[in-house]
Structure formats: C-alpha cells, structure tokens
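Every protein chain of the complex appears in place save one, which is left out.
Letters A, B and C name the chains as they come in the text, with residue numbers starting at 1 for each one.
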C-alpha cells in the first residue's frame, strides 16, 4: 500500500464492548483505514489497552468522552456501537457535520419507526434521518449502500436468517406463511454486560430458548422478507442460547411451492443468487454448515436440503455473530460505500479447530 | 429397607458404554434391585472399576463374556445396552429362559419390522419377539408396561419429542402435517466410541445440524405420533449437536386448529395430560425449560407458548439424554413392570449449576 | 426411616446463592433433617422456586427476611451462606439463643482474628465466639466437631489442598518450606454474582491464574498446615480459573525428606491416614484424579506420584468445589456434630460423563 496517500479517518463510539473491540481489531488491520477516535461513556478516560491488555502492542489510544464536535473534527466516518436508543440521538448531529455513520444498534434498521417504537419501547423524532438510512446487508442492498450516508447495520439473527431465506423469497419458491426460523446463538450475543444468566456457571452445559414468540429481531426479519417477497410476510422466529462464545446457526423451514424441486436445484439457485457475494459460501449437497467454520471470519456458510417426504426445504446458515453478524458486516458496508472491494480488510479463513 | 427379603436380580449387557455406566450407577442406588451380572464384549475380562475408577468404592464387579445361560441363571431381568442389531439376537433366547428384557437399542421399538429394516439396514427374523415388545415410554404406555416381558426403550430424541407433542396429538389440537421438531443434543448422545467429530477440539464452540431429513429417529417418532393421532402423521425432524455433554432440548412447532386457544389453555391441558406422570413438569407461562435443570435426573421439563401472530404453538421439552432419554427411562419402565412406584430409585433433583 | 419421630429442624441464611441452592438440594434429601427456614437479603419476599424453577416440585418455601428471633424459634441448627463479614454479626446472636451454627464464609476459620482482619480487611470484635469455633474439616478435626456449637467451614481451595498435604505434614515426610500448591477451579467458585470475567463469553476457552502470591486462602491453608506440622509452615498457593462449572484440582509439590520413599509407600501411608474417612479415595499408582469423577459428590479423590529424578512428591486432589468444598462438607460437619454416620444424606457417586 506504499503509494496510498491518505487513509480514511474513522471513529468508534462505544469502543469498550464486544462490538467495539471487534471493530478496533478489524479496522486496525484494514489497509485503507486509520482509527482516529475511540469514544465511550463509562469507560471514558481509560486507555483502550487497560480494557484489552492483549491488544496493547497494536492499539495505543485513549477512550475519550463522546463529543460530536471532537468526533467530526477528526473523522470522516463514524461507527456507533451503542445500546439501542442512543445512536438516534447522536447520528443526526454527526450527519449534519458531514460525517457518514454506520450504526450497529437497532435504531436505523426500520423503515417504519412506529414498528421500532412498538417493539423497542423507545419514542423517536428523527424521522428524516431514519428515512435516509440504508439497511446494511450488502448481499441484498449493495447498490443502495454505494450512496448511503447512514447505514443501519442488521442484527446478528436477521443476518443469518435473511441470508438463508432471501433466495427462496426473491424467487417465490415457498409458501411464505410457513417460514419458521429456529435460531441458536453463542452467548457473546448478549454483550459484555455482566448478567447472571450469561455467567459461565449458568450458561455452560445448558441450552434453552428465550423470547419465544416475542423477540425484537422478528419485525426486522419480517420487514426485509416482505420487501423481498413484495408482500407482507410473517415468520416464526425462536432464538436459543448455545453454551459457547461465538456463532449463530439458523435452521430455517418452509414448504416448497413446486413439489418437483430437489436439493440440487436449490443449490444451483442459491449459488446463482449469491454469485457476486464473496462472503456467502453455498455448500455441496449433504454438507451442513458448522459455526466453527465461520468463527473469526465475515463468512456465511449455507447448506440446503429438500425433504421429499414432507415437501419442505431446510436451509441452515452459519455466521460469526460478532463479525458477519455485527462488526465485520459494518466494515463490509463501509467498503461498499467507499467503492472498495467488499472483502477489503475482512478475514475469510477461520482458524480451525 | 430393613425388612426387604429379596432384591430383584438384574443383569446389564453392554456395561462399558454410557448407557451401561448410567444403569450401573442408578441401579446401584435402587432400593429394590441388586446387580447380579455385568456383561461386555470388548471389555470382557476387565473389572468395571478399571473402566470407571471413580466408582470403585461402590461397584466391585467383573465384566463377563456375554453368555445367555450364565445370565439367565443369575438374573430375573436383563438390560441390553448394545449397538443396534445385537439385542435382537440375544433377546429371544433370554425370554425363552424366563428373563424379562429391557432393550435400550432401536431393535424393539418398531411394531413394523420392515420400517426398522428400511431405516437401519438390518434384516430381522424375530417377528414373534418383536410383536410382544412394548414401547417403553411410561407416560404413554404405562398400562401395557405392567404386563410386558420385553420393552423397547425409546430413543433419546423420540422421548423428548413425543412428550412435547403427545397432548396436542391425543387431543387433536394441531394440524398434524405442520409438526416440526427442531432438536438439539449434547454430544454424549453419540456414545463412548471415539469419533473425530465428537472430539472436544472439534465439537466444542461448534454447533451444527446433522442427518437433516434423514435421521433414524424420524420413523420412531412418526409411529407413536400416528398411534396417538389415530392417523398417519409425518413430522419434520432435525437434530443438532450442542457443544456440551448432557441434555436434549426439543423445540416443536405446529399450527393450532382452534385459533382461540391461548398459552394458558394449553398449559392446563398439558398439566391434565401429565397429571399421573411424576417425571413430567409443566412450567408456568413465560418460563422455558433449560437442559441444565434436567441434568442427572429422570425429569422432563416442558414449556408451552402460543404465538397469536402466527397461529402456532411452540412446545419446548428438556431432558437428560442419558437418564430420561436412556437408562433412567429403562428403570422407570422396570418400575412400571414390577408394579413399584414409578419414581423408585430415580433422581428428581438436578444439582445446579 | 418410618419410625423416625422428629427430624432436625434447620435453617439456611443466604439461600439464593450457589451455597444456598446446594444446601437446599442436599438437605431436602437428607433423611434426618427438615428445612424449617430459608432466609435472604435481596431475595427476601420471593419464593425459592422463583429463583430455581426446576426445584419447584420439591421445595415450596418462601425466602424470608433475616431475623434472628424467627430463625431461633424454628431452627436447632443454622447454616450461614453469606458474604464474608456478615456471619460474624449474626452468629453470636444465634448461639446465644441456643442454635448451633455452621458458617460457610471465612469468618470463623481463623484461630487468630488478626490474621483474618489482615487478609480480609474486616475488623472483628466477636473474639469469644471465634474462639469456640471448630475448623470444619472432618477428616482432620472429627473429634472436636463432635462437641462443636459453631463451625467455620473450610474454603474450597483449602479443602482440596489440605486433604492432599495432611498425611505428608502429619508424618513429617516433606521439607515444609518446599510446598507449592498449584490449584485450579471451575468458575462456580466465584459465586452467582454477575461479574464480567465470569461471563461465559470471557471465561470459556480461557485459562488464567489470579491473585498470584496474594490469595486469601493462603493464610487459611498455612494455619492448618502449621497445626499439622507443629511448626510454622509457609506455602506457595496459586489459584487458576478453569473454563468449566464445577470442580477443583490441586496439584501439590514438595520435596521428600527420605529419598528412599517410592510412590507405593506413600499410597500406603495415605490409605492409612484416611482409613476412617469415607469420602477420601486414594487412587492406585499411575491413576490420577479427574474433577468430573467428584462432580456432584462429597468425595475427594487423591493421586500420589513420587518423582525419583527430582526427589519430589506430586499429590493431586479433586473435589467438587460446591459440595466437598462447600455445602456437602458443612453437612458432613453437621453429621459429625450430631453423632450420625458421616455419610448420611451425602452423594457418593458422580454421574458420568
């Protein structure tokens, strides 16, 4: 990269959590980016290396208070890794000062803010900003991202679920009202806040469903499914907690409309659908994705199986919830916004085992 | 138990595997039973305590070669914990010599041996014996077990799945062709044979589906579902591997026929259905079962949730795959056969965490 | 137990934590005991089953505010499972009202309260009560426990470490100043309080030492070692966190004074030393203890190896930190106090795997 004159100056607001530390690590390795600002609330005043001593040799930056003027004076692009309801307070100001914004929270994922408020119980007034936001799933909205100023990066479960469902919905291959998403996630999806049920002593060697029939990723998934299907789609979505750190596996069920379709047909359709998507890997027949394959990468592995006995298709997708499901995808969106190669700076090989 | 004159003499064939060690531990603590024989194939000639040194202080028995005459001379009841296809060779001989048999393999689970042979690829000639066998799920077949001479103990997945589905099927509450079972199991379900994909280095921090649309527990589940519904039922069954030792969680989906039913209605129905089943615990609304709750016990915890948005019911059941899903259930069957309290000698409190 | 007229009435103060839930489960199964009171601070007013729904079928008791008069009116014996510094406030009052007290905290482990205050930074005034307290390691202080009114139950690490070291110290077999204890514990030892470093996402697939050269169990271990050796002993104690729920393994190193001693000699000595201790299991030569063997039991497995190359003995001990290292040991102490069989009501067989 010898002849590169200037790296893009980026800031990360909310640098101390899992989203933040992923962003720092990945952006630190990104050849076209320089981290110009780290911001935090409770962690402000500390050095990033106090929180993550193992990165002291590569990151020597303070965590600063969150101040819009400071951020805008140093950064062209800002990643927001804050709890829901905080990004929508700061994003309009950052945009007004000329920064581009990638938000990792739920705040800018919804076209209809009433749906957001209904599920998140947070009132909203920034309708103008929300209307500008692009849903940050590059595999579906690559073109829109090229011109985005603000991106609402998808939730971890919606990423895995939508990548599994999209070809079926776009091609009209399934009865949409039969779609069931049985999703499973490692506990890092719960963030770095200390919560009793996420203690190793509680969560290890344990497996349970939660938020059954009521998880807030449901309307997010339905919004994009409806967009793809061009009619309203309702899905059944059930998340579960896996006793492990990273990874989501979504097992998706739906009834196929054409009973003549076989597994190999669908594999061909999936490969075609994702031909221009370097991070989506469609597996051969009889091979099913493992979360470990995706760990540490921005990849999504997808396996497809048609059950001729029942007339259903079963689609399985595996991602790293903190990379493709969060920080990596945000960087992929930025690559798309900047017109860079979508894979720039993003890992594509898991270490195994 | 001071005045008890004689304990029932039992044998365990296949004592070295996980089924065997569970049986030994549980039967050792059973107040009406004495272990009179341990048999094995590759482990014959060793002492049981060589394999499981931590039990040396309570079990001091050799593992003997498998010889029907020896077994029958010492045992009134025999547990068979052998790979599929071996029990059907020895069970008829044991019955002929007057022993009762509880088989933990798949050999005596099927009323129709052609179905068995189709899925297990093992030819069978013991039709007479198979016709006598009772399916060992006491919650459904308690009365038949009272007179059984041979019991085909259910698979681990069918146990969890059928306990979740039975009230719905028996009462005709669901469209049976919508039933989907998304099941997840700890790796001990794969037994104590060394297989690469069950190594900790491979399976830890990993999650994957397997045998999608083709697992051999499918016809077993369908046989009992069809019996309960009084018509042929086909289910979608997908097993997954959880990175933990013990436990199964089944998440079952089905469309409710009466859209007016709510969660509380179903909880009442489930509690009534399992009123006489001491090991099945129906949870209150909004509480979902955790596998850790069941670990080390013969319990099955069930949670129910109706989703009014989609018209589906979601039922979750948690068991310990090696106890209620295997050895404990076999002992529960024996208790039923002997007319003893069904809970005799079986653990009902998990240690937590 | 048909003819037993009256069960001992016991109370548990601090019922909501891991110590509490172990006590409840074990005492519930104890044939000579009835739980008459559960007390808590932040959890007061809840039902025990709200915290641990999986025990609702066996425990239906409220958690009550901590009130000495109420406790004393109902209980003959009280278990205190409170944070350090709280037991010493309530224990003298309970004793004054005629209750016997078993304290699971560090408050009554020290003969010299100045040592306690130096390491725990908590001032103390209850010197009279402390002087009455017996150190609750039955394998060493069985006789004293028979007459105890108040017991200071050992810490989890000291239990494992002292059982490994005692025969060596008592017989004068080692250079005491060479004793090094490298101890490892599952994360449940950190309790049920939500702490970031105990989250599964942080602690899983991770291993680290902590409190190096400064852990508060050091002076507790040294006090008992000095008592056994009849001179002051200083040990090197280093705890580590294992990515698992339950269990401690202590690996103890010391230089042997008599270079002629071999492994088999020491095994004989250990077996003799623990001849009357039903929970200590000395393993054969070349067999080393595994924490999984002890999980869920009150057992301590000990393996011994002499290294003729270096002149050292290596002793390994494995316990369940929450049973033999905490709640089970307290009940064992109570059994000793009551003159009951030491094993009454305490589990001796792990479920495996």
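In this text, a residue touches a chain if its C-beta (ideal position, glycine included) is under 8 Å from a C-beta of that chain, and two chains touch if they have at least 3 such contacts.
Small disclaimer: the values here were computed from a predicted structure and weren't measured.
A.B. asks: Of the residues C:113, C:316 or C:346, which one touches the chain left out of the display?
C.D. replies: C:316
A.B. asks: Looking at the full complex, which residue from C:62, C:83, C:172 or C:243 touches the chain that isn't shown here?
C.D. replies: C:243
A.B. asks: Which parts of chain B face the unshown chain closely enough to count as touching?
C.D. replies: Residue positions of chain B that touch the missing chain: 18, 186-188, 190, 192-196, 198-205, 243-245.
A.B. asks: Write the list of chain C residues that the hidden chain touches.
C.D. replies: Touching the chain left out of view, chain C contributes residues 177-178, 180, 182, 184, 186, 201-202, 204-210, 212-213, 234-236, 238, 240, 242-247, 249, 251, 253, 288-292, 295, 303, 305-307, 309-310, 312, 314, 316, 318, 353.
A.B. asks: To test your reading of the contact rule: which positions on chain A touch the chain that is missing from view?
C.D. replies: Residues 18, 21-22, 25, 28-29, 52-58, 188, 192, 204-205, 245-246, 281, 283-284, 287, 290, 292-294, 296, 299, 301, 322-323, 348-353 of chain A touch the chain that is not shown.
Heads up, the rule we're going with is that only the chains that are shown with their structure count from here on.
A.B. asks: Which chain's C-alpha centroid is most distant from that of chain B?
C.D. replies: Most remote chain from chain B, centroid-wise, comes out as A.
A.B. asks: Need the CA-centroid distance for the pair chain A / chain B, whole Å please.
C.D. replies: So the centre of chain A lies 39 Å away from the centre of chain B.
A.B. asks: Go ahead and note the Å separation of the Cα centroids belonging to chain B and chain C.
C.D. replies: 36
A.B. asks: If you average the Cα atoms of chain A and of chain C to get two centres, how far apart are those centres in Å?
C.D. replies: 46
A.B. asks: Any chance you could list the residues of chain A touching two or more other chains?
C.D. replies: 186, 201-202, 204-205, 243-245
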